[in-house]
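Questions regarding the structure given below will be posed in turn.
For this depiction, one protein chain was excluded, whereas all remaining protein chains were kept in their positions.
Chain nomenclature is as follows: A, B and C, assigned in order of appearance, with residue numbering initiated at 1 for each chain independently.
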Amino acid sequence: MTDNLIEKLTAMFIRFPGIGPRQARRFVYHLLRDNPENVRRLAETISQLRVHTGQCRQCYRYFTGNNQTICNLCSDQSRDKHSLMIVEKDADLETIRKTDVYAGLFFVLGGLIPVLEKKPGQRIRLTELKAGLKKLKPQEVIIALAVSDSGDATAEYLRSELAELARDLNFKISLLGRGLSTGTELEYSDYRTLDDALKNRH
Amino acid sequence: MTDNLIEKLTAMFIRFPGIGPRQARRFVYHLLRDNPENVRRLAETISQLRVHTGQCRQCYRYFTGNNQTICNLCSDQSRDKHSLMIVEKDADLETIRKTDVYAGLFFVLGGLIPVLEKKPGQRIRLTELKAGLKKLKPQEVIIALAVSDSGDATAEYLRSELAELARDLNFKISLLGRGLSTGTELEYSDYRTLDDALKNRH
Amino acid sequence: MTDNLIEKLTAMFIRFPGIGPRQARRFVYHLLRDNPENVRRLAETISQLRVHTGQCRQCYRYFTGNNQTICNLCSDQSRDKHSLMIVEKDADLETIRKTDVYAGLFFVLGGLIPVLEKKPGQRIRLTELKAGLKKLKPQEVIIALAVSDSGDATAEYLRSELAELARDLNFKISLLGRGLSTGTELEYSDYRTLDDALKNRH
Partner (left out) sequence: MTDNLIEKLTAMFIRFPGIGPRQARRFVYHLLRDNPENVRRLAETISQLRVHTGQCRQCYRYFTGNNQTICNLCSDQSRDKHSLMIVEKDADLETIRKTDVYAGLFFVLGGLIPVLEKKPGQRIRLTELKAGLKKLKPQEVIIALAVSDSGDATAEYLRSELAELARDLNFKISLLGRGLSTGTELEYSDYRTLDDALKNRH
C-alpha cells in the first residue's frame, strides 16, 4: 500500500525556509487542484535542477549551464574585469546585479564569520577567493557585506587575510560606504549610522 | 541549450499560495544546497501525488489510496454514520478531525457562495451533497462554515436547498453555535458576536 | 530655576498605558505646537477629572456627576432591572452598551482572578457584588468575562460564591454563549472553540 502522500509531501515542504505546517499543507492542496501539466513540469524541473545547475568555478554562484564551468556573468566580455565585488550569498549578488549600479565581477563568499569564530577560514571560501584573485588580477576588491557584527567581523578578517596578496598583486581593498540609507529617519538612527554619516559627509 | 532552471523554478514557486519572488528564489537556493537525495525524493513525491491521490467519492476530500474510491474516514466503521458535517474545504476538515470533538462523517463543499452570486449552485457541490444525503440517510446535518458574509450566505442557501430533502429523509439541519471564542476580549467584540453570545447564554 | 518641563512631562506621559519614551516626547512637542487654549483646557479638564468623576456606588463604573452617587445608567428607569451583567472593567461595559444588545443593568467586577490565586476575593468586588444583588434582587445574573484562563477561573469562582445567594434570592446565573465569533475561520480554530461551537449548535 502507498504511504499517505499528502502527509509525506507536507513534511517535505515544512523543510522549505520560512514554511510552517499549515502553509506546507496548503502547498499540497494547491498542487492537487492545479493543472496536472503544471505539476508534472514542477516535478520535472526539480528533478533536473541539480543535473543542469552547478556552482560557477570562478564566482561560485549557482547557474544553469550544459557542462559549462564558468557562468554567463563571469564570461560576459562586456563586464569590467578590473573590479571584483565580494558578496555573502547568491541573493545579494542578484539584488546588486538587478540594480545595475555595478559593472564588474563578483565572488560569492558563501557565508559570514560569526564573531569569536575559532576557525574563520572554514566558514567562507577563502582559499578559492585567493586563487581567483591570483588568476583575475583585479585592480580593486570591493567588500560588500551586511552591516552587522558578523558582516564586520568578516570584512575585518578579509582585509587582514588579503593584505599580503593586495601588496603583491597591487590591488586596492575597499568597503561599501556607510551612512544614511533610503528611508532612514534621523530620529530613529543609531550611534553608528549617525557617526558613519557624519564622517562620510560630503 | 538548457533554460535557466533557477529562474524557471522560481517562477513555478511564485505560483504557490502566499509566496513572493524573493521567497520563491530562496526555495530554489534551498534545493540547490539541500541533500541531493532529498531533492530527488521531493520531485518523485510531487510526480506521484496526482497518480495516487484522488477525491473521495463520498466526502470529496483528497486522500491517498490505491484504486480506492472511498477514503479511510468515510470507510471507518467506528465513526458515527448518523451525523454529517458540511465544511468548506479540506483544511477545515483536517483541523476539526485533529481536535477530535466530532466523531461523525464529513462532506467537503468545495467553496463558499459570495453574497449576490447569481448561480450559487455552481460554486459548491450541491448535487453531490444531495446525492450523498439520499445514500447516507443521516439523522443530522451540521453546517460548519466560517462566520463571514459568504459563510452566512452559503449556510442560508444550504438550509433552503436542503429543506425538502430534510423533510423527506427526516434529518435535522443545525449550525455550529456562535458566541465568544477562545481569546475573545469583550472590549474588542463586535455587535454580532455579543448579540450571539447573549442569545446563546446558558 | 525651573526644571526641564519637557523632560518632566515626557516622564509623566511614559507612565500612560502603552506609551514609550519616543511617543511620550512627541506628545510634549504636540502640546508645544498646539493652540494654547487647547492646552489650557486639557490641563483644566485633567485637574477637574477626579473632582467631578467618581465610581457609581451601584455598578462601580466611573462616571461624571455633581454629588451624585449613582450613575445615569443605574438610575435610568427604562433599563431592565431584572437582569444584571457582570463585566471585568469599564471598557467592556462601554463596548457592550454601545452595541445595544443588552438592556439590563451592569456590575463592574474590577478585575479577574488569576489561576491559583490564593485570595481570590481580594482581587474582585465580591462583597460589593453580593450587597448589590441583595438590594437589586434580579432574576438573572449574566457573567460576561473574557474567554481566557483567568476569565474562566473568575467565572467558576463567582458561580460557587453566588450559589447560595442565587438559591435564597431565586436568581439564575448564566454565562455568555461560546462558539464561533465574527471572523472565525474553522481552519484556525482551537479545540475549545470547536467543542463549544459543536455543543451549542442549533
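In this text, a residue touches a chain if its C-beta (ideal position, glycine included) is under 8 Å from a C-beta of that chain, and two chains touch if they have at least 3 such contacts.
Because the structure is a prediction, the values reported are computed rather than measured.
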{"item": "Which of C:42, C:103 or C:131 contacts the chain that the document leaves out", "value": "C:42"}
{"item": "Hidden partner interface residues of subunit A, rising order", "value": "87-89, 91-92, 94-96, 99-102, 142, 144-148, 174-202"}
{"item": "Positions on subunit C contacted by the hidden chain, ascending", "value": "1-6, 8-9, 12, 15-18, 22-23, 25-32, 34, 36, 38-50, 52-53, 62-66, 89-91, 94"}
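The rule we apply is simple: only the chains that are shown with their structure count from here on.
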{"item": "Cα-centroid distance, subunit A relative to subunit B, in whole angstrom", "value": "40"}
{"item": "Geometric centre distance via CA averages, subunit C-subunit A, whole Å", "value": "54"}
{"item": "Overlap residues in subunit C, where contacts from two or more other chains coincide", "value": "187"}
